[in-house]
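Working notes, structure below.
Heads up, one of the protein chains got dropped from this complex, but the rest are sitting where they should.
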Amino acid sequence: MFMTHENITSGNVDTITSNGIATITFSHPASNSLPGMLLRKLADKIREAGDDELVRVIVLKSAGEKAFCAGASFDELVSISNMEEGKRFFSGFANVINTMRKVPKLIIGRVQGKTVGGGVGLASAVDYCFATETASIKLSELAIGIGPFVVGPAVERKTGLAAMSQLAIDATSWQSARWAESKGLFNAVFPNTADMDNEVDTLAAKLAASSPEAMAALKKTFWTGTDHWDELLSERAAISGELVLSTFTRDAIASFKMGNR
Amino acid sequence: MFMTHENITSGNVDTITSNGIATITFSHPASNSLPGMLLRKLADKIREAGDDELVRVIVLKSAGEKAFCAGASFDELVSISNMEEGKRFFSGFANVINTMRKVPKLIIGRVQGKTVGGGVGLASAVDYCFATETASIKLSELAIGIGPFVVGPAVERKTGLAAMSQLAIDATSWQSARWAESKGLFNAVFPNTADMDNEVDTLAAKLAASSPEAMAALKKTFWTGTDHWDELLSERAAISGELVLSTFTRDAIASFKMGNR
Partner (left out) sequence: MFMTHENITSGNVDTITSNGIATITFSHPASNSLPGMLLRKLADKIREAGDDELVRVIVLKSAGEKAFCAGASFDELVSISNMEEGKRFFSGFANVINTMRKVPKLIIGRVQGKTVGGGVGLASAVDYCFATETASIKLSELAIGIGPFVVGPAVERKTGLAAMSQLAIDATSWQSARWAESKGLFNAVFPNTADMDNEVDTLAAKLAASSPEAMAALKKTFWTGTDHWDELLSERAAISGELVLSTFTRDAIASFKMGNR
């Protein structure tokens, strides 16, 4: 895959609000990967839904049938040339996760397929996550000389340290959706998208009819102890931003660009 | 179900001590729900067993074959008319959990059937919990416009955040005893009460013959980092105590009183 300006600027984020449910859908032609521009849009849309008095609950999903999210944009990653750019790049997912953390509304995740890197961070940062059996996950960062530093705290918060570190260390292996369910990252896993969507709709409707004050108070207690995440995830972005400049990563990227991704 | 003075004042807590094992049994005609008066008795009985030099280990159980505990008393909840009353009401389970936390003796839980709300808090606050396969659990608070704020820390301490928040958000679904076992809330699950009781007796006898000093030191390390729970659970009781006065809860209660519980 070659660096293309098109990939960095393409993709979209849409919100549809109905009956108190804001459904936010992100899409990108490259397996729903998320370039910085799209991550900023996504954070904005989540913040808007959080502020919208008509919205009682948020559903986060991506377009298409195959991949939920391929993570950060590889095309954009290869263009990083200094630490400042690196930190800014890796702050994209940090900003989305921190926005998800701060909106006073519960967020339901809908994961219809494979999820990598930053996408696992999104699935971890929702408050309740549905998935299909095809929704395998992978934290592949170490394979290109970086690490899941930004999403690590979000993943660990849901799965505990053991599962998070397993994903981070075994960077080339997929873990199944059932594994992710057993570790707490997914709350329920379904054989197909239709079954999953039934349950997403049912829970979203229930929550849309629930007390907004009680849900806001619940959300606050769920995220107790994460007040320092603005700083923490920023520091984590800086770690990746420095590592990405290493010879190791440069070589790995060159190898990938040769078709060995 | 209508508010009855009888339900608020009925129920009992008994302790039988034998061979170093204090078996504390609570009972209430309404599915072992726990009105404030009964919660105070329960805390007292646990404290007494903690102070009794003849007691080496405590077994906590409830009467009957069907429900372990239906949680707080609905009849009492509907009578709350201001924040102070609300906070006092929700402090009932907080006091029991804090008492369980502080007694220098290990507490074994025996859960023979369904468990809701505060009852899940009790099952979480024991140090080792046995259950039967019928012991499904539910945190139903959100369905009436409040939340499992008081029991949340106790549940999360055993299950982690993911399982606790799943229970809190999906307030109308039962989770199975096997699910609770996989999340760490139950340590062992049995097909029937007789099999469970064999294991309760075996472990209680072993612990009654174990070093009291070692068990007291173990208990202390298990509860490391919870010194602030007197304040935390009190703050949590205040959150529920305020939410319970909301129109949402008033309407939910009115709906339940119409037979829609």
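Lettered A and B in written order, each chain numbered from 1.
In the analysis below, a residue touches a chain if its C-beta (ideal position, glycine included) is under 8 Å from a C-beta of that chain, and two chains touch if they have at least 3 such contacts.
From a predicted model like this one, the values you see are computed outputs, not experimental measurements.
S.K.: Pick out which of A:L54, A:I169 or A:A254 touches the chain that's been left out of the picture.
M.R.: A:I169
S.K.: Out of B:G36, B:G92, B:G147 or B:G160, point to the residue that touches the absent chain in the complete complex.
M.R.: B:G160
S.K.: Given the full complex, what residues of chain A touch the hidden partner chain?
M.R.: 141-143, 145-147, 149, 152, 160-163, 165-166, 168-172, 182-183, 236, 239, 243, 246, 248-249
S.K.: Since one chain isn't shown, list which residues of chain B touch it in the complete complex.
M.R.: Interface with the chain not displayed, on the chain B side: 106, 127-128, 157-160, 182, 184-185, 187, 203, 206-207, 210-211, 213-215, 217-218, 221-222.
We adopt the following convention: only the chains that are shown with their structure count from here on.
S.K.: In whole angstrom, what separates the CA-based centres of chain A and chain B?
M.R.: Comparing mean C-alpha positions, chain B is 36 Å from chain A.
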